[in-house]
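Structure first, then comments.
In this view, the complex is presented without one of its protein chains, the others remaining in place.
Entry: chain A
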Amino acid sequence: MTQRKRPAPAPEEGRAPRPVEICAALATGGLLTFMLFSNSTMAAYTTPLFSSLVAHGVGTVAAAVALVLIGALWRPGASSKGVRAPLWAYLGGVSGALTVMLTSMTANSPLALTGTLALGLVGQVVLALVFDRFGVMGLRRMPTRNDLMSLGLIVAGTLLIIFSRG
């Protein structure tokens, strides 16, 4: 029997996250601080639209270079995963580009950056809980009570920090 290669273990219900997964998530989130710093600097020199255009352009080139390098250095047969992605799975970038347009509108409204960040955080978490609960798009993880408490603490702490900046 040939074992089917899976990209990742199926999301189990309530499995305790491994420390490496938590650290990866925290480090990934930390990158956002640099991204915001970089992109908002560009937006201040030019416009939010141009800043996002540059970020996506540079990102496209950087990802292509990384893919070529990885492909040249290491051939794990990663393309033989066997599962084909539906066409819509390629459209994550549309949603990302729309986000930029919306937030640059709301950051210049009475909400300012603080309100934009706070409401965005809530919107993000609410939809994520709905996705997890109903297993949308092939990813499913039933939030446990512990997950919810952990999320609640993180959201509360984040809102405090956002509003501490005034």
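By definition in this document, a residue touches a chain if its C-beta (ideal position, glycine included) is under 8 Å from a C-beta of that chain, and two chains touch if they have at least 3 such contacts; residues count from 1.
Please note the rule applied: contacts and distances are computed from a predicted model.
Asker: Given the options "Sarcosine oxidase subunit delta", "DMT family transporter", "Acetyl-CoA acetyltransferase" or "MoaD/ThiS family protein", which would UniProt use as the protein name of the unshown chain?
Answerer: Cross-referencing UniProt, the chain left out corresponds to "DMT family transporter".
Asker: What does the interface between chain A and the hidden chain look like in terms of residue numbers?
Answerer: 7-9, 11, 13-19, 21-22, 24-39, 41-42, 45-47, 49-64, 66-67, 70, 78-79, 81, 83-86, 88-103, 105-106, 109-111, 115-116, 119-129, 131-132, 136-147, 149-161, 163-166
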